[in-house]
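Presenting subunit A:
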Amino acid sequence: MQAAIENENEMLLQVDDLKVDYQMEGAVGRAVDGVSFALRKGECIGLVGESGSGKSTIAKAILKLLPSNGALAGGRVILKGRDISHFTEEEMDAIRWAEISLVPQSAMNALNPVQRISSQMVETFLAHQAKADSRKTLLDKCQQLFEMVGLSRNRIFDYPHQFSGGMRQRATIAMAIALEPSVVIADEPTTALDVIMQAQIINLLKSLSEDKGVSIILITHDISIVAQICQRVGVMYAGRLVESGDILKVFNNPFHPYTMGLKAAFPTIKELKKTLISIPGSPPLLTKRLEGCCFSDRCPFSIEQCQRVIPHTVTIREDHYVACHRIEYAERFRKEIIDIFGTRVRGQS
Partner candidate 1 sequence: MRKGTIFFGVALAWGFILAFVLGLVMPTAAQGKEPVVLKAWALTYPEPVEIWRVLSDDLRELGIQVKLRNGSIGEWVGDIIRKENPYHLVTMTWSGSPERIEPSWFLTEFFHSSRIERGRNYGNYVSKKFDALMKTQLREMDPEKRKQLLWKAQEIINRDNAFFPIYHHDMIQAYNCDRIEGVIPTMGSCIGWPYNPWTFFRARPKGKIREPRVVNRKDLMSTNPFAAQEAQTMGWMRLIYDTFAKRDKDSKLIPWAAESWNIVDDTTVDIVLRDGMRFHDGKLVTVEDAKFTFDYIMKWKFPMFSADWRNIEHVEIRDGRTLRFKLKSPYAPFVANILLNTFIIPKHIWKDIPSSVGVANPMDWPNPTPIGSGPYQLVEWKKKEYFHLKANKNHFIKPNFDGLYYLVVPTTEGMIAMLEKQQAEIYGFALDAVQANKLDALPYLKTVRVPNHSITEIRPNFKMRPTSDPSFRRAFQYAINRKGLLDIVYQGQGVVAHNTPIIPINKPWSNPNVPSIKFDLGKATQILKEAGYTWDSKGRLCYP
Partner candidate 2 sequence: MIEVKDLQKSFAVKETFFSAFTSLLKKKEKRIRAVNGISFSIHAGEIMGVAGESGCGKTTTAMLLLGLYRPSGGKVLFEGMDISSLKGTELRYFRRKAQLIFQDPYESLNPRFTVYRTIEEPLIVNRLRRKSERREKIMKAMEKAKLMPLEAFCDKYPHELSGGERQRVCIARAIVLEPVLLIADEATSMLDVSIRAGILEIIKELTEEMKMATLYISHDMSLLGSICDKIGIMYAGEIVEIGRSEDIIQSPLHPYTRALIEAVPVPEFRRAKLKLKAIAGEPPDLVNLPRGCSFRLRCERAIKACRTSRPKLFEVKQGHFVACHQVGD
């Protein structure tokens, strides 16, 4: 995929044809299959997709934190011009957090339950400083970070379990920006939270990106969150990037049937009468070797070719890339998909 290898200087992080394999009971499953995208400085890019689409695996692959049964099967990860995909563990230790940090999905489980937040933060600092500051200055720094994310400074000495879900997520965000990394990967940062907490976190991330100029890769299944924060987006399905590019282009004029479906499946509070759609079936098993388009089993418009040939990613226009055999019919599909799959959820009256 020749995606977005444009202005090299502007590029912070480039993921090029990334492939990740998992060793499953007896079989090999490809969780990520040739994904490419790029992140510019100060930009926020969203990766959307349903569970099992491989979006979290990408985060792990970038940080080289794949579990023992997972392995990079190909591709490159270029950070500021350096290919970090074959860095050693020690080299990666220096990259992690200092260059790329992570806001995890479940802050509850991500924090060490038996250690105070303060010492977890200090420990992070210490791991990256050759000549360490005194503990006091570090603590002071941590407290400033806490204030920045809207937590009171003295709660830094609490244990994780003494925090509510939202506060924990703030704490992890504070940790994530502690070393002023070039890239922050936020992996489903709001899934475990309720609406109001979610809104608080979204606002926090947004202000980080806009005010502090932090580059963010936001991984989520919720396109409305992407809509709030991101400038660019990648839509993933079954380990492949089916459509990507500028968020307005991708979602206002989707070319891939899956993107169309995803968009139409979301209810919106602004439009109660909107007809929601539901796509029958479920994503293919990881272990299944795909001959053709990954969405062909569920796609209402699939033709024989779709089952057989893997579609190339094509550039529709500037910063809009799609992998579909039938882009020329996109206009028609956008209408038809609602007729075909639209359900009667808001049918009465």
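As a working rule, a contact is a pair of C-beta atoms (placed from the backbone, for glycine too) under 8 Å apart; a residue touches a chain by one contact, two chains touch by 3 or more; residues count from 1.
How were these picked? Simply put, all candidates are chains of the complex that A comes from, given by their letters.
Values in this document were obtained by computation on a predicted structure and should not be read as measured data.
Undergrad: Scan 1 or 2 and return whichever one touches subunit A in the complex.
TA: Subunit A touches candidate 2; the others do not touch it here.
Undergrad: Please name which positions on subunit A make contact with candidate 2 in the complex.
TA: Against candidate 2, the touching part of subunit A is residues 50-51, 150, 164-167, 194-200, 202-203, 206, 210, 221-225, 227-229, 247-248, 251-252, 261-263, 265-270, 272, 274, 276-280, 282, 343-347.
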